[in-house]
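Just one protein chain is left out here, and the rest sit where they should.
For chain A:
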Amino acid sequence: MDKQVATLAEAVAGIPDGASVMIGGFGGSGAPIELIHALIDSGARDLTVVNNNAGNGHVGLAALIEQKRVKKLICSFPRSADPRVFTEMYLAGEIELELVPQGTLAERIRAGGAGIPAFYTPTSYGTELAAGKPTAEFDGKPYVQERWLKADYALIKAELGDAMGNLSYRMAARNFNPLMATAATHTIAQVSRVVPLGGIDPEQVVTPGIFVNSVVAVAEPAQEEALNRAEAVYP
């Protein structure tokens, strides 16, 4: 078994127009910038994207939005240091937004990966984000029913990966990446280093390879923050 793919272009080549795509990261930390840029190059459009944010500046997710490839965004916090790309398109009615509380977003993705179609959470009870959702009381407290979230593809970023797709992460760049790996039909991981089988101690594997379909090496990946400080624009 070898899940390695030689190029970024090859890794994203199968993503069709209209696909739902989870993109890992929290702000720039753990964001698979190179995979996102490859997705822009692929030309895929009318995408439904799941991410915590809505991009920053003119690279990564912000660039994907700026190139008008995203029809709908599911996220918790569509603001950033430089949120102009999303803000202008949203206010012009050119992109749909589904706003989800951050913990609910994480749990919906976890549930999607775990085969749990719905769950109850105290989060958002009594607020406008719970409008229209079923509620129920458990042990005297009110909860809101939330549904699982799944996607056709997940683009994620890890530090180490092997040919079987086992992954480990770096610091807080873990965030949504391991959850999204479980919730997509086809998960593509960009890794800073491919190691031989056994190169990640089984005790240290965070995402077991069963959740990963493709591994593509991107040595020294770009950091969104560094790109923005250099005022980079993609493409």
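Please note the rule applied: a contact is a pair of C-beta atoms (placed from the backbone, for glycine too) under 8 Å apart; a residue touches a chain by one contact, two chains touch by 3 or more; residues count from 1.
By our rule, contacts and distances are computed from a predicted model.
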item	value
Protein name, per the UniProt record, of whichever chain is missing from view ("ATP-binding cassette domain-containing protein", "Poly(3-hydroxybutyrate) depolymerase", "Photosystem reaction center subunit H" or "3-oxoadipate CoA-transferase subunit B")	"3-oxoadipate CoA-transferase subunit B"
Identified contact with the non-displayed chain, of A:F86, A:Y153, A:F211 or A:Y234	A:F86
Hidden-chain contact residue, picked from the options A:E34, A:E66 or A:E107	A:E107
Residues in chain A touching the chain absent from view	26-30, 76-81, 83, 86-87, 90-91, 97, 99-107, 109-110, 121-129, 142, 169-179, 206, 223-226
